[in-house]
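The other protein chains are all here in position, but one chain of the complex has been omitted.
Chain nomenclature is as follows: A, B and C, assigned in order of appearance, with residue numbering initiated at 1 for each chain independently.
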Amino acid sequence: MTAPTDTAPTDTAPTPSDTARTAPPHGYTLPLSPSGRSAMVTPPPWHFSGDVVMADYRVDPEAAARFLPPELTLGPDPGAAAAVFAEWQWCSDDGAELADPARCRFAEFLILLACEYRGRPLARCPYAWVDEPVPLVRGWIQGMPKQFGQVHQIRPAQVGKAGPRLAPGGRFDAALSAGGRRVAEAAVTVEGRADGPPFLHTVPLVHTRLFPAWLPGEEPVTRLVTSEVSDVEFSEIWTGRAELRFPDLPDADLAGLVPVEVGRGYVFSYAETLHHGRELEPA
Amino acid sequence: MTAPTDTAPTDTAPTPSDTARTAPPHGYTLPLSPSGRSAMVTPPPWHFSGDVVMADYRVDPEAAARFLPPELTLGPDPGAAAAVFAEWQWCSDDGAELADPARCRFAEFLILLACEYRGRPLARCPYAWVDEPVPLVRGWIQGMPKQFGQVHQIRPAQVGKAGPRLAPGGRFDAALSAGGRRVAEAAVTVEGRADGPPFLHTVPLVHTRLFPAWLPGEEPVTRLVTSEVSDVEFSEIWTGRAELRFPDLPDADLAGLVPVEVGRGYVFSYAETLHHGRELEPA
Amino acid sequence: MTAPTDTAPTDTAPTPSDTARTAPPHGYTLPLSPSGRSAMVTPPPWHFSGDVVMADYRVDPEAAARFLPPELTLGPDPGAAAAVFAEWQWCSDDGAELADPARCRFAEFLILLACEYRGRPLARCPYAWVDEPVPLVRGWIQGMPKQFGQVHQIRPAQVGKAGPRLAPGGRFDAALSAGGRRVAEAAVTVEGRADGPPFLHTVPLVHTRLFPAWLPGEEPVTRLVTSEVSDVEFSEIWTGRAELRFPDLPDADLAGLVPVEVGRGYVFSYAETLHHGRELEPA
Partner (left out) sequence: MTAPTDTAPTDTAPTPSDTARTAPPHGYTLPLSPSGRSAMVTPPPWHFSGDVVMADYRVDPEAAARFLPPELTLGPDPGAAAAVFAEWQWCSDDGAELADPARCRFAEFLILLACEYRGRPLARCPYAWVDEPVPLVRGWIQGMPKQFGQVHQIRPAQVGKAGPRLAPGGRFDAALSAGGRRVAEAAVTVEGRADGPPFLHTVPLVHTRLFPAWLPGEEPVTRLVTSEVSDVEFSEIWTGRAELRFPDLPDADLAGLVPVEVGRGYVFSYAETLHHGRELEPA
């Protein structure tokens, strides 16, 4: 059985009893409904504009390798990693969500690991947290392993004393709590302009889409996919000294990804439009 | 490609470099990790024990029909519906979650519609809300269209004046807010014991499992499945007069399911173990 | 200037311009409004019915003494303390809040220290956390130092496997997070009935009401007051082995109150009506 897609015609006006039989409930995601407009997640593309506080760091390469599916290798810089805090606005292609500020904002923390597929540099996201349910579910559609957390970061202040300026000396702290525990903390103290964006924020993400088994004997559906984006835009990029700590880890596997060394920090704004995935090894 | 399942051996101790290559990251759900224990959702079965405040009601049968996939019909009582508030504890088979009360409790509101598959009575859940992310994601694995909301209900008091007794005259209010709006409110004023459980809480739920399209040209995976449960247990069931309102609807489709008549209310405790789904029409 | 109290007549119907001048905005608390009914906190008495998971423990008596105002002494059992988790329903005298389950429930964690005033046994609450704003502000009116936190505890299950029975072997975990950190965790494993309620739950609380200085040169108003309650009711009281930890302390002063020994645990329901304070040493 194949569900009617979101592009099924919904604007004809059959008689009521016809409707019930000819236009089954549909939607890009659950909940399915007669018009398709109850779906929790709108169909792509999705536009994102956000502010990023990010720290490059290094993990034990053996530990990083244990988070890679067999198709991927560590590549030329084994153990390269990044901790990325971001505060986003998002909208669908018609921009409708921007009229509901309770819906179109979220904050995110993710860990990235450098990796490679047949010589192509990619980033693997073993863990991610967001503070709103729609981005969580939208992440799972893509294979991005988003969990729920409270993500906070300092914003540059335009005026007054309650915030740093985006300028040398400005200090930008960020923190993640999940499950009522303080999982991660970072700080970037800006020193000057960077020559370009941090490497792990420029390569495509590679995710494992997973539809878990639910029926008896069922095998889970898994697919290794990259995310296809357009309209990538960076503001000026500031860089400086970074700090990164994981004070209260919820899980022994995550403990393998704590820093063995902390590198540079970055503060910048970023935008992209996310269109769809692309299978790494089409069947 | 098929992911290793959660039952892959994880307790052998190969050399580190072997590990990285021979035991890919796995888990019942995302996040995948070396041990499989980072998965947000544990594999079934899951045990649930909860307290329910529920109202039978009737909707326009034409509207109800528009929420049914073509395989289902309205059955002998078209328009029969229920609004169910529940406050749950849950745990996996080893009970581990009960040691973390921040993790094992959630509250839920769902709407049920009476329906039938080839003469077999079932309940369809067009909308559901929960207040925690794990039950939300776990619902989507089953095809249950859970969204995020704040769900509150009155508890019976054992002592004192700040709560009703579970006895004639006791009034149990419940409310759902979602997206910062008050979506639903119900109240049951207990009159006496019921002869048996409310019908729509006794029939299997039938869900549409949906794995949305993400790759270019991909068709979404959809499957019509029922939920298989065991160890169903009801406490004494109290019944009485019910009220039900939907004060501030977020969505025009949901508006089709407001009450045309409100029936009896019920207050009871309930438990079940949820094992897996079963396809309604196996391919 | 003295504000009209909440008992000012509000039901006469003067002409509008008279009203504006003759019935100033009033209320038991802020916000003041024409009818007095916008007040965030209703005037006492307040009724409470709740479920308690509690552990007796001992702290360093020197540390406990540093939390007592000069009028109080440690009494005959220096260092006796308790950690109390409770899940409450509350209502004003007319019970109106019980119709709004989003308003009348909250959870609380508090620390109690044994103390004495001129030979009269009392309990001092140096720290308390609640998960709703109304109980927080109401606490400050009384002098109870409530802060904001996430408080969770296991409930006994009537049916099914997802919860302990209130019977020997039943284990009741509870946890407090505040500021995104896991501050406290406790567990009580029930062994049998207790002969009576735990001592620190039977003596009056003694608080320091504090109205902080805000005007230049102003001295804060402080008063040492006990809380006057009536209609105290205990359910059957179960007791057993207790565990208590403070994994991630937010503050060095609180660190002085960690357990040097953990005593018995208790699980019970409790109700009271809270009427007003009484000054310990009237001016």
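The rule we apply is simple: a contact is a pair of C-beta atoms (placed from the backbone, for glycine too) under 8 Å apart; a residue touches a chain by one contact, two chains touch by 3 or more.
In this text the structure is predicted, and so the values were computed from the model without any measurement.
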Touch with the omitted chain, as defined above, among A:101, A:192 or A:282: A:101
Touch with the omitted chain, as defined above, among A:26, A:47 or A:181: A:47
Contact with the hidden chain (one of C:50, C:79 or C:126): C:126
Touching residues on chain A - with respect to the absent chain: 47-51, 88-91, 95, 98-102, 104-105, 150, 152-155, 157-164, 171, 173-175, 177, 187, 231, 233-235, 269-273
Interface with the unshown chain - residue positions in chain C: 1-3, 5, 16-17, 19-21, 23-25, 28-35, 37-38, 40-41, 44, 62, 65-71, 100, 102-103, 126-128, 133, 136-137, 140-148, 179-180, 208-216, 219-225, 251-254, 256, 276-279, 281
Chain not shown, touching residues in chain B: 150, 175, 177, 180-182, 247-248
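Assume only the chains that are shown with their structure count from here on.
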Shortest chain-hopping distance from chain A out to chain C: 1
Angle of the C-alpha superposing rotation, chain B to chain C, to the nearest 5 degrees: 180
Farthest-lying chain, centroid of Cα atoms versus that of chain C: A
Centre-of-Cα separation between chain C and chain A, whole angstrom: 41
Centre-of-Cα separation between chain C and chain B, whole angstrom: 34
Whole-Å gap separating chain A and chain B, where each centre is the average of the chain's CA atoms: 27
Two or more partner chains touched - positions in chain C: 150, 175, 177
